[in-house]
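Missing here is one protein chain; the remaining ones are kept as they sit in the complex.
When the chains are written out, they are named A, B and C in that same order, and each has its own residue count from 1.
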Amino acid sequence: MGIRLGANDYGKAENRVVRIYRDTPRHEIRDVTVSTALQGDFSAAHLHGDQSRVLPTDTQKNTVYAYAKEKGLREIEDYALTLARHFVADVEPVSGARIAVDEYSWERLNDHSWVRRQSEVRTTVVEVTSAGERVVSGLKDLVLLKSTGSEFAGFLTDEYTTLQETHDRIMSTSLVATWTYAGTAVEWDKTWSEVRAILLERFASVHSLALQQTLWEMGKAVLEAHPEITEVSLSAPNKHHFVVDLSPFGLENPNEVFHAADRPYGLIQATVVRD
Amino acid sequence: MGIRLGANDYGKAENRVVRIYRDTPRHEIRDVTVSTALQGDFSAAHLHGDQSRVLPTDTQKNTVYAYAKEKGLREIEDYALTLARHFVADVEPVSGARIAVDEYSWERLNDHSWVRRQSEVRTTVVEVTSAGERVVSGLKDLVLLKSTGSEFAGFLTDEYTTLQETHDRIMSTSLVATWTYAGTAVEWDKTWSEVRAILLERFASVHSLALQQTLWEMGKAVLEAHPEITEVSLSAPNKHHFVVDLSPFGLENPNEVFHAADRPYGLIQATVVRD
Amino acid sequence: MGIRLGANDYGKAENRVVRIYRDTPRHEIRDVTVSTALQGDFSAAHLHGDQSRVLPTDTQKNTVYAYAKEKGLREIEDYALTLARHFVADVEPVSGARIAVDEYSWERLNDHSWVRRQSEVRTTVVEVTSAGERVVSGLKDLVLLKSTGSEFAGFLTDEYTTLQETHDRIMSTSLVATWTYAGTAVEWDKTWSEVRAILLERFASVHSLALQQTLWEMGKAVLEAHPEITEVSLSAPNKHHFVVDLSPFGLENPNEVFHAADRPYGLIQATVVRD
Partner (left out) sequence: MGIRLGANDYGKAENRVVRIYRDTPRHEIRDVTVSTALQGDFSAAHLHGDQSRVLPTDTQKNTVYAYAKEKGLREIEDYALTLARHFVADVEPVSGARIAVDEYSWERLNDHSWVRRQSEVRTTVVEVTSAGERVVSGLKDLVLLKSTGSEFAGFLTDEYTTLQETHDRIMSTSLVATWTYAGTAVEWDKTWSEVRAILLERFASVHSLALQQTLWEMGKAVLEAHPEITEVSLSAPNKHHFVVDLSPFGLENPNEVFHAADRPYGLIQATVVRD
């Protein structure tokens, strides 16, 4: 029985690119972190240290920066697709490319000044291979909280269960959401904003019997409104807010004072797909 | 020559308190991290392990949570002052208390749902001792960027200088600002918002010949507008954005594509005071 | 076309468990972080908020702590297997369980005192389903550096390539390694230590023409020495150390002074498998 090289890829991770559009006095800004990863037959590099088929990660970095000027950096999905297609089409040993982009948002102060806005991050991961193109966009670090409208009751119990049922609790999460597009003829910015709005609306409006249910409602609403999206994946830490027992001090605490715990946290993950 | 105990304090750091006001269907939220530190003659605990004069940090934590209900948690300065005064007035061995509060802001979605807003954090540090009361409020993680209107030229050079002058660069920082109040009869929330607005306005509007100059203009403007503030301290990392050299690829880069560097960073710190 | 629930799981992440064995004056310590994730048919919870088949994550946490006493916590693989088997065998709706454990090592000072040792973390991920049992152990945060014995030359170039060849560079990484066991009749602690030793030895001894080659040699050596291991996966950030240009100051720098950069970094990932 022999030993052989299995799956492998390589690239330049976390290139920090800021692109300013300054054709008019009213500048525009795009602030992103870009990671590249290339697949192909790189076995000579592994087995013999032969780099003749290896495009250096330094070159990938250069391309990331050069393309921000040469091809432009407006909608991160377009930018990532352009990069991925280039590596696959123009660099012979490369058969697949995965480009991941995180984008940070800024709020305008004047024509050329900004303040960092939401803590949340817009994301995309683009994969181009001989099998086709795949765009998975999303967001992360979207921190949400409801102070009522959330229950947790009727759950399964066993000999290790001590949790009490509650019909009114805080529900809070730092949401990671990703959604897969059926194609690439998409209005990326517009769609992203609409999906974000749906996620927020569902979180706020659904009376939640379970975090699972809220996630399902979020994902379903996105698929119902956006036929160009084929599936939605949601990962939601249950950021526990424990009601503090103030009775030793002669105080009632009807869900008013909470301890926000760090660890452990529940972690609920679900994908909603088309049938 | 003997050995003795010098300065010392102790407390409970980073209590995560969330306070919901739910007297009407339209809830209010306060989300804070509270740290306590007590001073006094605790030498017996150090020298002999005698705890009879030591109020446990666990009790301090309990008080932090209980006061969020018993005394209320609205403006963080009032809440911190109330805690500090309690420890000094009511716990005999305690001669001084320092209460630090960080507050995270939320943007309302509906009556009882919110999304985390600015990444920036509002801060206060309150100290109560026999010498009096001192309130230092501020903010941190306020990330700012200008894509023009910033120069760096005419600087001192020596044999280790390689930097080129520039008359148009990106200036970006993650500002930490603190300001000291002359007293405690202050409209805390209103003043904090006004100071923040001044800091943003000065950053955006001042044509900057040096980050030092921008900080000075920020601090001066706050003191001019707010006689109840006696000094302003500003700590500003110079988050370097380097123009990427695209000439090897036949591309010009007139301040359009930047590499946002992590480390090292310039660090400029200044205090502006009344004469 | 309908919408349905796809893949999903839930659990309690990052339970921080410290287990002291104190049967004799010479105590033993195990310090771990445990995450649980359960799979099964939980569609009622998602679609209708019906929790009757959902064992709360709080109960999972309780089980994690209780088993540290009831079943013991010595070798993390055994502990994780015991937990995973319990959830699948004893909780009716659960068809699969994944238990991840990170272990932190301590160096003994005396019978009951320790100092935190290596920054690196020992890991295991155990999966139990109807299809069988799978144990993937490993380590992360293993930071390595070679000051010579590493080249990078003969690589593919294109119009975006500016990198110069080098026949003597620093090679440094923060290694993540995982390896899959063929079964569960394994001396876990002994094997883990032996694999770690092989990884260190190969990193140090192989004259590296590429980081890819070093990873391959590491993985191959592990498979050659350990028939009970079926594959090895390695993820290695190339922590760039750039030679600082000191020539403006009249100084030579023959690979003596380096700038250790944070981002971007190369990221090389490879799996070595049996044929």
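To be clear about the criterion, contacts are C-beta pairs under 8 Å (C-beta built on N, C-alpha and C of every residue); 3 or more make two chains touch, one makes a residue touch a chain.
Everything quoted here is computed from the prediction, not taken from an experiment.
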item: Contact set of the excluded chain (shown chains only); value: A, B, C
item: Touching the absent chain when the full complex is considered, from C:Ala7, C:Ala89 or C:Leu145; value: C:Leu145
item: Residue numbers in chain B that touch the chain omitted from display; value: 1-16, 35, 37, 42, 45-59, 61-63, 66, 90-91, 93, 151-158, 160-163, 208-210, 212-213, 215-216, 220, 223-224, 231, 233, 237-238, 263-275
item: In chain A, positions touching the absent partner; value: 159-160, 162, 248-249, 262-263
item: Footprint left on chain C by the chain that the document does not show; value: 15-22, 27, 29, 31, 62, 65-66, 68-70, 106, 109-110, 112-120, 142-149, 170, 200-201, 203-205, 241, 244, 246, 248-249, 251, 253-262
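Convention: only the chains that are shown with their structure count from here on.
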item: Central chain (distance from its CA mean to the mean of all protein CA atoms); value: A
item: Chains linked by the largest number of contacting C-beta pairs; value: A-C
item: Per Cα centroids, the chain farthest from chain A; value: B
item: Distance from chain C to chain B - Cα centre to Cα centre, in angstrom; value: 37
item: Touching two or more other chains - residues of chain C; value: 160, 162, 263
